[in-house]
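This report concerns only the one structure given below.
A single protein chain has been omitted; all remaining protein chains appear in their positions.
Chain naming follows the written order as A and B, and within any one chain the residues start at number 1.
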Amino acid sequence: MKKRTTNYMITLLLVLGCITVLFPLYMTIIIAFKQPAEMTNDIGGVLAFPSSWSLANFAEAIRVTDFWHSLFNSLIITVATIVLSILIHSVAGYVIGRNMMEKKSYKFLYFYIVSGMFVPFAILMMPLVKQTSEMGLDNRIGVILLYIVFYMPMNVMLYSGYLKNIPLAMEEAAEMDGASTWTAYWKVLFPMMAPMHATVAILTALGTWNDVMTPLVILSGDSGTTLPLAQLNFQTQFGTNYNLAFASYLLALIPILIFYIICQKQIINGVANGAVKG
Amino acid sequence: MKKRKSMNHKDRTFLLMILPIVAIFFLFNTLPLIRGAVYSFTNYKGYGSYDWVGIRNYIDLFTDIRVGKSYLFTFKYAVSGMILVNVISIMLALALTAKIRIKSTLRGIYFLPNILGGLIVGYIFSFIFTYIIPSIGTALNIGWMQNSILASERYAWIGVLIVGVWQAVAMNTIIYISGLQTIPAEIYEAGMIDGAGAWKTFSSLTLPMLMPFVSINLVVSTKNMLMVFDQIVSLTKGGPAQSTESISYLIYRNGMGGGQFGFQSANAVIFFIVIVAISLCQMWMTNKREEQL
Partner (left out) sequence: MKYKLWQKCTAAAGVLTLLCMQGCTGGPAENEKIQVELVQYKPEAVAAFEEIEHRFNEEHQNIELTISSPNEAATVLKTRFIRGDYPDIIGIGGDMDYANFLDAEMFMDISDWEGLDAIKPVYREMDKALELIPKDGVYAVPYAANCSGILYNKEMFTEHGWEIPKTWSEFIALCEQIQSEGIQPLYAGYKDTWTCYGPWNALAVGLADPDVCEDVSAGKTTFSAEYAETAEKMKLLLQYTEPNPYAYGYNDACTAFARGQSAMYVIGSFAIAQILSANPEMNIGAFTFPANEDESDNILTSGIDLQFSVMKDCENKAAVYAVLDFLNRDDIIQIYLDNQIAVSCKNSGMEIHQQLSEMKPYLDSERVSDFHDHHYPSEMSVDAMIQTYLIDTAENSAEKFLKSFDENWIRYNRDLIRRMNERKEGAEQ
């Protein structure tokens, strides 16, 4: 009864279903390697391999989109957002999670922050543009700060939810030993929330890395672009060369693809963790 | 006495920890929200001087055909998207938790769309819809495939929907998979002893156990679908014939690009209220259902 046999039917269907995921990627790769002259409208030509696997399109795309610079910007913004989110949101989740059961004010605070999840960026966008520049934050620091605020609702919910699994006795024991609430948190609880840190890191990273709108409106001209933003700009300038465009798209996808291939298990577990424990 | 004092001390620490964070949140979330609401009562263009116009923008909103169309599109998109995403991802999750070969590779592949940026995915699909699908249609001589779906006033929204669903399924599948794994095996065994069929097992055993996850997924996917933006920019720019103009896109395009800062602020305020109302409604409904079961 317990030992089920392998279901080959489902396996086969799932493998076939993978085509829907892999076909667009396959097209991206072959178009990125082709030359404009190879682009034809008949079906054989569309699906065929490029005549040579030359990297010329990529070299050109790196040059015209200032790839390394936007990659650097994207990395800085994403890494800083992750680190600061873990530090700040875990504290917020901890304080709120530990107090919301007894104190009305913290319960209110919880709903106040979590309801921020439903504020569409569209309504904040225009006032934020004004506000960030008044504060001299129309740069990468401003974008990072905004991300920390945007992801706060979700992350506070995750952290305070996770905290329910950690008995109060843990920090009480530390406090008995003479540690202050502050040190007890960092010494005992913060490390115990490690699985949730991973989840928060992954969810925040996926959101910030791919976000277009915030850098589009907040970053002023001279502070450069991020990788997705560079693709938006690329469209207007070099739009007649699809091969160059696709080389550029592929370049923009490669960093996160590599990251995904290396940390696939952690990413999927991290996301799953958010759903179960949150 | 001593204990009480230490409690106070602890409370103060808590307060010191949380106050700066709440202050930042207020500054960059609540304050701009309020400012946006204030601008909605002006005819501000975004620059220059402006006048107070009272509730004129709100009155206009309800008589503006274009705004009406954008709500219609956005809801059509979000409702169909929500249903499709959840149906497909429950099916995928069931398949991916069945006893199959190369399980982790398959899961890895199916999660892939979620990590790719919406804008770039949109550009890639735009090319596929414009050139590749029609050329397949021509080769196989299938009439409806010979024209780009994005060029059809009636069906372009489906093109956008395909891309939106393609990306959103991944995340929901993972959440359902983790939901399925929380269901203890004994329950299934009990069901099998009763001789229940596959559908019966699903509808009377699996689905009820999965309900909390359905409720998360419904709320999250509806909210994301309502805010659709990247796909519109990269696939249709709102066309053809303004048939795929989403609310977010209209607010961005006319609020930032056209001179309708004030008017679109009013639109954004209404949009905010609508999203909150829908989310609350959904949570209430799923909660009720969970209790019933």
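Methods note: a residue touches a chain if its C-beta (ideal position, glycine included) is under 8 Å from a C-beta of that chain, and two chains touch if they have at least 3 such contacts.
What you are looking at is a predicted structure, and each value in this text was computed from that prediction instead of being measured.
K.L.:
May I ask which residue of B:61, B:78, B:150 or B:163 touches the chain that does not appear here?
P.N.:
If we include the chain that is not displayed, B:150 is the one touching it.
K.L.:
Any idea which of B:40, B:114, B:260 or B:286 touches the chain not displayed?
P.N.:
Going through B:40, B:114, B:260 or B:286 one by one, B:260 is the residue touching the chain not shown.
K.L.:
Considering the complete complex, identify which of A:115, A:133 or A:266 is in touch with the unshown chain.
P.N.:
A:133
K.L.:
Residue-wise, where is subunit A in contact with the chain that is not depicted?
P.N.:
That gives, for subunit A, the contact residues 36, 76, 79-80, 83-84, 86-87, 126, 129-130, 132-134, 138-141, 186-188, 190-191, 217, 220-223, 232-233, 236-241.
K.L.:
Touching the absent chain: which residues on subunit B qualify?
P.N.:
Counting only subunit B, the missing chain is touched by 43, 45-49, 60, 65-66, 130, 134, 147-148, 150-153, 236-242, 254, 256-261.
Throughout what follows, only the chains that are shown with their structure count from here on.
K.L.:
Could you tell me the distance, in whole angstrom, between the mean C-alpha positions of subunit A and subunit B?
P.N.:
16
K.L.:
In their shared complex, at which residues does subunit A touch subunit B?
P.N.:
1-2, 4-8, 10-11, 13-15, 17-18, 20-22, 24-25, 27-28, 31, 41-43, 46, 88, 91-92, 94-96, 98-99, 109, 112-113, 115-131, 145-146, 148-150, 152, 180-182, 185, 206, 209-210, 212-213, 217, 227-228, 231-232, 235, 242, 245-246, 249, 252-253, 256-257, 260, 264-265, 267-268, 271-273, 275-276
K.L.:
Report the residues of subunit B in contact with subunit A in the complex, numbered from low to high.
P.N.:
Against subunit A, subunit B makes touches at 9-10, 13-14, 17-18, 21-22, 24-25, 28-29, 31-33, 35-36, 39, 46, 92, 95-96, 98-102, 104, 106-121, 123-125, 127-128, 131-132, 135-136, 138-139, 166, 171, 174-175, 177-179, 182, 185, 189, 192, 213, 216, 223, 226-227, 229-230, 233, 247-248, 251-252, 255-256, 261, 264-265, 268-269, 271-272, 275-276, 279.
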